[in-house]
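The complex is shown incomplete by one protein chain, all other protein chains being positioned as in the whole.
Let's turn to chain A:
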Amino acid sequence: MRIVRLIARDELRLMLRNRVALIAFALILLLTGAAVASSWSHQRAIAERRARHQHAAERAFDAQPDRHPHRMVHYGHFLFRPLGPLAAFDPGVDAFTGNSMFLEGHRQNTANFGDVRQSSLLIRFGQLTPAFVLQIVAPLLLVFLGFGSLARETERGTLRLLMLQGASRRQLVAGKLLALGAVALAAAAPAMLGLLLIAGQPGALALPMLTIALGYGLYLGLWVVLILLVSAVVRRSRDALLVLVALWAVTSVLLPRAVPDLAGGAVPLRNRLQTEVAIARDLRRMGDSHDPDDPHFTRFRQALLDRHRVERVEDLPFNYKGLLALEGERLSAALFDLYAAQSFAAQARQNAMVDAAGLLSPAIALRGLSMAAAGTDFAAHRRFLEQAEAYRYALVQRLNRMQAEAVTYADDSATDAGADRRKRIGAAHWQALPDFRFVAPTGATLARAALPGLAMLGLWLVAASALLGWATRRLGAGR
């Protein structure tokens, strides 16, 4: 261990005496610090803004005057996707998916107003986040600091010198690993400090944060091993640098951008217009509650009349129009659910393809892990959409039930001068409706979702370490 420490200390001394390395290291510290600060403030501003808008939407809904319940169904409600504290570390797909939804009767709207559509800055440059710095920039820094670790020793003949002083190949590689590992730790320190800051926030979950720290540790450790592997195998430092930059460009830049496009091409999604046309067509096929001759609603009316042993809808103990609205909503929601499930399934297939590409690119594996643990991945978006739809359906059906129970059929069908006032019910009805409360996943759920990414990174690390072991045994042979 004494020799390993000495070699590591000398490697670090070399870096400290290299002005370019020092500047690069200072830059990454600055970049990570800036990313932590800006991402932190961005996340807090977004979370605060969405909470404020949500509160305003709830007040506006509650402030509606006495009305016919169906007017409230169409008045609708707004929901804003809450943003968890870990989004400050990795905002994931949050900026790209919509963050607000308009809830109304008869239709499921998609989330709107993704941040990238509202900010030309985000479209052009993306957001500077700690996750981005650690996923993309930190490996490049490690490459520039470590490409010559072993290649330089063989190239300049100092490898033999070290071995003559009693250092074994294994000790030499271990010393270099220790030095570059220390650099990786130092590079990750500001981001991890940011993670600790997040840990102090309400709603921050320890298990996902530990998972994130472990994932990034594995990822940077993997890069350290890969760098030394290439540096051990390639004869010249310059060639090692070329190989490593190419490896970085392919695995960290090219594949993470190309694979989602390939997955999108392999599993095409319907666009919004196609979906809406298809849903409208199916709705027409399903039946029209306003058409007295529509077969489905004729059967529905007859079943009601039979069950209550009456001849006319006017004699039913509730407002038939409210029942019609309940049934119509049930049918349309089932149809929308079907289309949503198809869309989710297609997106899940796309995501599975992207996740599998983690075997080709550790950056893809880490990105999946990071977003999953931070609760900012597609699954988190879907979780919000599903909870929002469940809330929308319950809200609309409650209003439809109010129409059925609090407004008489006679008043609802009347057209005289005072009919409009008689159809209204008190505002207390909607004020008593429960507000939307997003049920955030547990820490264990988030950590479990990150396990495939962790496993892939573990596989990468084991394979790279085995190759480094082989390269260590051959180090300096035949030179």
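As a working rule, a contact is a pair of C-beta atoms (placed from the backbone, for glycine too) under 8 Å apart; a residue touches a chain by one contact, two chains touch by 3 or more; residues count from 1.
As a convention for this text, contacts and distances are computed from a predicted model.
Remark: of the listed names "Protein-methionine-sulfoxide reductase catalytic subunit MsrP", "ABC-2 type transport system ATP-binding protein", "STAS domain-containing protein" or "ABC transporter", the one matching the undisplayed chain in UniProt is "ABC-2 type transport system ATP-binding protein". Note on the undisplayed chain: of the listed residues A:Leu103, A:Leu142 or A:Leu162, the one touching it is A:Leu162.
Contact with the chain not shown here comes from a single listed residue; of A:Asp10, A:Asp239 or A:Asp282, that residue is A:Asp10. Of the residues in chain A, those that touch the hidden partner chain are 2-3, 6-7, 10, 13-14, 17-18, 156-158, 160-168.
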